[in-house]
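To start, I am sharing the structure in question, which I have written as structure tokens.
Note that one protein chain is taken out, while the other chains of the complex remain in position.
And now, chain A:
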Amino acid sequence: MKWPAMGYARVDSLDGLWRALDAAGPEAQILAGGQSLLATLSFRLSEPSGLIDITRIASLKGIGVTEAALRIGALTRHADLARDPLVARHAPLLAQAAPLIAHPAIRNRGTIGGSLALADPAAELPACVVALGATIVLASRSGERRVAASDFFKGLFTTDLEPGEIVVAVEVPVATAASRQTIVEVTRRSGDYAMAGLAAVLSIQADGGVADCRLVFFGVGSGAEIAQAASAALIGQQLSDASIAAAKAALADDLDPPSDLHGGPELKRHLAGVLLARALRPFLARSEQAA
């Protein structure tokens, strides 16, 4: 249906944003790409008093490498993630994730900052930034604050963002030669939200030993779900069919999926196990893959 009546203001700087937020009051919301927010207006799932358009704030744009991190501005669109050479080199997980998000026309508007701030439990990017051990950079009138991605997400559509605070950037530790990054998901139709998905970031030494591993599921809980037990089952082991099987078994301790439109907990658990093997097998030594 048509959107509700609401106000609109556009700001072109963070100072302008703080003033606009003061003037608009607590019922106003921030408009970035709008690809989820504007759809919720159509469903009347949200009725903000007004929208404050931040899409022209230059300081929220751009991708660059600083020291050991890739800094991605909050207004970076999914389409940019998919084709930016710095992202492909330093955070390949995000480049792989972007084409899985909705459809091309939506990826041309939707932003990483918007996706993280919304914290949809079935969205790819929250799981990716947790798997990457990224830092979310937040700003408010009182200055900047940095939060580990794993502390930023608090549950279903809930984050650490305070009123009057926005996501300004994401900082991702750059990939090393030992990094292995992948994202896999199961959807009913291309572009749909995932029935279940997995973002995996591993560090694998030359001898095949897993030095570090972060497996983060989405679409199977209230947000980005870190599979601690499954990750622990792999760390310090050789990556092999046996260690992958052990990680799969450990998932029982990690996930407690709720039922949703797609099915019950057992279906989700099954899919999580399938995805775990699908994600990790390509990282096996060639001889094992052939077996």
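The definition used in the following text is that a residue touches a chain if its C-beta (ideal position, glycine included) is under 8 Å from a C-beta of that chain, and two chains touch if they have at least 3 such contacts; residues count from 1.
In this section, contacts and distances are computed from a predicted model.
Remark: of the listed names "SulP family inorganic anion transporter", "Flavin-dependent oxidoreductase", "sn-glycerol-3-phosphate transport system permease protein UgpE" or "(2Fe-2S)-binding protein", the one matching the undisplayed chain in UniProt is "(2Fe-2S)-binding protein". Checked against the full complex, the one of A:28, A:130 or A:184 touching the unshown chain is A:28. The residue from A:64, A:104, A:155 or A:264 that touches the chain not shown here is A:104. Contacts to the hidden chain, counted on chain A, fall at residues 1-10, 23-24, 28, 31, 34-35, 38-39, 42-43, 49-53, 55, 79, 102-106, 108-109, 189-191.
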